[in-house]
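All protein chains but one are shown in place.
Coming up: chain A.
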Amino acid sequence: MNLEYVGLKEISGPLVVLEGVKDPSFEELVEITVDKEKRLGRIIDISGDVCVIQVFEGTHGISLKNTRTRLLGKPLKIPLSKEILGRVLDGLGRPVDGLGEIYPEKYADVNGEPINPVEREYPRNYIQTGISSIDCLATLIRGQKLPIFSGSGLPHNQLAVQIVRQAKIADEDANNFAIVFAAMGVKHDVADYFKNSFKSSGVLDRVVMFLNLANDPVVERIVTPRSALTAAEYLAFEKGMHVLVILTDMSSYAEALREISSSKGEIPSRKGYPGYLYSDLASIYERAGMIKGRKGSITQIPILTMPNDDITHPIPDLTGYITEGQIVLDRGLASRGIYPPVSVLPSLSRLMKDGIGKGYTREDHPGLANQLFAACAKVQEVRALASVIGEDELSDLDKKYMRFGRAFESAFITQDFNEDRDIIQTLDLGWLLLGLLPREELDRLSPELIEKYYGNPEENESRYRQWT
């Protein structure tokens, strides 16, 4: 075990090749000493006594001669205890906040193990985020993985912070929630922004931060979300906490994966990403959920920036196939000054159907959400037509839809960064807006619900005028 190997056979990008290794094991951790500096690496390919090792801290300054390598006899594990709350760690779970080492209660393998589907608990409790567009139309459920699809320059970080601040995850037991924040390849100021926001909302001592910033080593970036989720699993399933995990930015993560894949010389599939990108992303996203008989839960909000705002790019595409819905931000809305710029039509929460309606939110919620979606789709059609023939030429009904569209954007979607609407306010607002449409147009709602909630549109005319 204590054999030291001097020198290397080959260095390529973040990978080094070591020859003559005795008894290595797959994915074993190694320690490489480069002129007194210690670095960690992991064996990712074995062929006889030749091992390919990826070095977490990068290979700069390494030569074929100046290293001494030692096998550590174990896969990558991170130290865990409840003390990690309030701490800032690097991608490998080592403290970087200068507050000293963590006294571990246990060590856990960062790769985790898949949750057995028969032991999963189906998520049903909704989380009120206080944001109308999300609560009404893409409801977040405890134990869900709901990513934010964004683009560079869009306010996804603000939105994530607002969700964290307002999410009524903390309601039932203030000591029972935690936030795990993993930064992968984000800029320093983004990390600071999150940190300051956590501080100002008074939750900093409930947050564990795993930071791998834009100038940190790429290989460590691959491990960062796994370390974070290992910590989350520990807090949720062993300590019974409700954990909200924010992973940002998954695009940087996928790019890091591509970088390493190409230096390994693997056959690329779409846009140069490795063929296993789907499986790899799944091994991260699937670590959300609830387990039967355990108290805690893991809710994931991964953030990814769509390269060139393209939702068909492999990263958002494969993410959408794994996650349970998505919240899509739209540059067009943002440039018109609308916050949060949630694009309603492509946004979706797959789990909301079982967590809303009677007994959860309110009986009219499913029908109302459906009707709003249908109306928004119609607005889109009408707008396309209006851009060709001009708004004046539209039929009366189409004009009503145009008006509805404007009111919907300015009253329903638009919301202040500090505005926290409860679900009843949100639903009532939705009905108020439907008042702009003739009653016959409400084909997704049952006559009883229309009777009960539609109200008298004429009374609200003054408010409508303000919005349109």
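Odds and ends about this structure:
Throughout what follows, contacts are C-beta pairs under 8 Å (C-beta built on N, C-alpha and C of every residue); 3 or more make two chains touch, one makes a residue touch a chain; residues count from 1.
Just so it is clear, contacts and distances are computed from a predicted model.
Going by its UniProt record, the hidden chain of the complex is named "V-type ATP synthase alpha chain" among "V-type ATP synthase alpha chain", "succinate dehydrogenase", "Amino acid ABC transporter substrate-binding protein" or "Cytochrome bd-I ubiquinol oxidase subunit CydA".
Annotation: of A:32, A:55 or A:115, A:115 touches the absent chain (contact as defined above). Only one residue in the set A:292, A:336 or A:465 touches the chain that does not appear here, and it is A:292. Of the candidate positions A:348, A:413 or A:449, contact with the hidden chain is made by A:348.
If you put the missing chain back, the residues of chain A touching it would be 23-28, 44-49, 75, 109, 111-123, 143, 237, 266-270, 274-276, 278-279, 282-283, 286-287, 289, 291-292, 294, 312-314, 317-318, 320-322, 324-326, 345-346, 348, 350-351, 353-354, 366, 370, 373-374, 377-378, 384-385, 388-389, 393-395, 398, 440, 443-444, 446.
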